[in-house]
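One structure, as structure tokens, below. Some questions next.
This part shows subunit A:
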Amino acid sequence: MNKQLMYGTHAIGEAAIQAGCTCYFGYPITPQNELPEYMSRRLTEVPGGVFIQAESELASINMVLGASVAGARAMTSSSSPGISLKQEGISFLAGMELPAVIVNIVRGGPGLGNIAPAQSDYFQATRGGGHGDYRIVVLAPASVQELADMTFAAFDLADEYRVPVMVMGDGMLGQLMEPVVMPVRKKKKLPEKDYILTGAKRRPARLVKSLILDTKAMEDHNWKLMRKYRRIEQNETRWESFLLDDAEMVVIAYGTAARIARGAINRLRREDESIRVGLIRPITLWPFPTDVLKKASQKIKDFFVFEMSAGQMVEDVRLALDGSGTIHFYGRPGGVVPTPAELARSIARHYYQSQRKQKK
Partner candidate 1 sequence: MKKVFSRPKSLRKVSMHYCPGCGHSIIHRLIAELLDELKLRDKTICVPPAGCAVLAYYYLDIDMVEAPHGRATAVATGIKRVHPKNLVFSYQGDGDLAAIGTSEALHAANRGEQITVIFVNNAVYGMTGGQMAPTTLAGQKTTTSPFGRDPKIEGPPIRVCELLATLHNTSYLERVAVNSPAHIKKTKNALRKAFEHQKKNTGFSLVEILSPCPTNWRMDPLQSCKWIDEVMVKEFPLGVLKEVKC
Partner candidate 2 sequence: MKGKIVIDKEFCKGCQFCIAFCPKKAVQISAKRNTKGYAYAEYDKTKKCSGCATCALVCPEATIEVYRE
């Protein structure tokens, strides 16, 4: 397909269609309304396409559950307060092992917060978000191309592991216009959907549920989920690095923050050739690239975490490093998007202080 200029939210929608998504259910909330708007038109052109503007977030995630158990590729999208409401359904999807794609265009919080880009839903997303022992795969794109690629990939991941997958962007990525090449669906071997409900014709009746009253059976189910999550950790952890080879300090940032961090690192290296700062950018927030950080800590002792939040991913960095290395933190909660120059100043201050300390 040709390169085209697209809005982030539209790129998500089109990528979903290209991935074979036939069902979209959602409820309006800023800053992601262009996505349901796009889907409301686009799904009329898709055979079997279903678009429902639901009465609530609760209804929309449960319509996703229904469409998913019926065998369709289904998605919903929202922004932070709406995602909180969807947690009930996400927990059920996880418990029932049903695939689904959920897009969160994160905005400032807590509460109604604001409609500016933020990363304050990291905890909610990476810890499952709802009740019970479970995880969902969380993808963190940083460009319109990646919004498309990761939304596209999310459907395969969801079907492969029978898990809910979240694509987590923010208001900036959603509103951004960038050139994008739409991914094209190729034949991929995915597990047969032998659990879906179609009416029990020439087969025993099927049952999809999350209620397991027997505690031992419930424990077994939990361990089964955990084994699946370990497999996901082994196979699907994704990250990228930038200027890491000579780095003495590594910035850790994801999504929009990683874009800003790149700008800041380029600026610093341009201004002072002696500054050796690199970047590790988690692409999957869960599973978190723990091993990559661990490995980096054998060589690098300074880790600078930058988030558009008061500090959430920094806890995963701390867990990953497990005491090795020093963690520096720069956080901007509430929807503030700092400039690369602002971030560069903070990185430089920590970098020079650390260098001085080492010389002593």
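Inclusion criterion for the candidates: all candidates are chains of the complex that A comes from, given by their letters.
Rule of thumb we're sticking to: contacts are C-beta pairs under 8 Å (C-beta built on N, C-alpha and C of every residue); 3 or more make two chains touch, one makes a residue touch a chain; residues count from 1.
The shown structure was predicted, so the numbers you read here are calculated from the model rather than taken from an experiment.
Looking at 1 or 2, the chain of this complex that touches subunit A is the one numbered 1. By the touch criterion given at the top, residues 22-23, 25, 48, 50, 52, 54-56, 58-60, 62-72, 74, 88-89, 92, 96, 197-202, 205-211 of subunit A touch candidate 1 in their complex.
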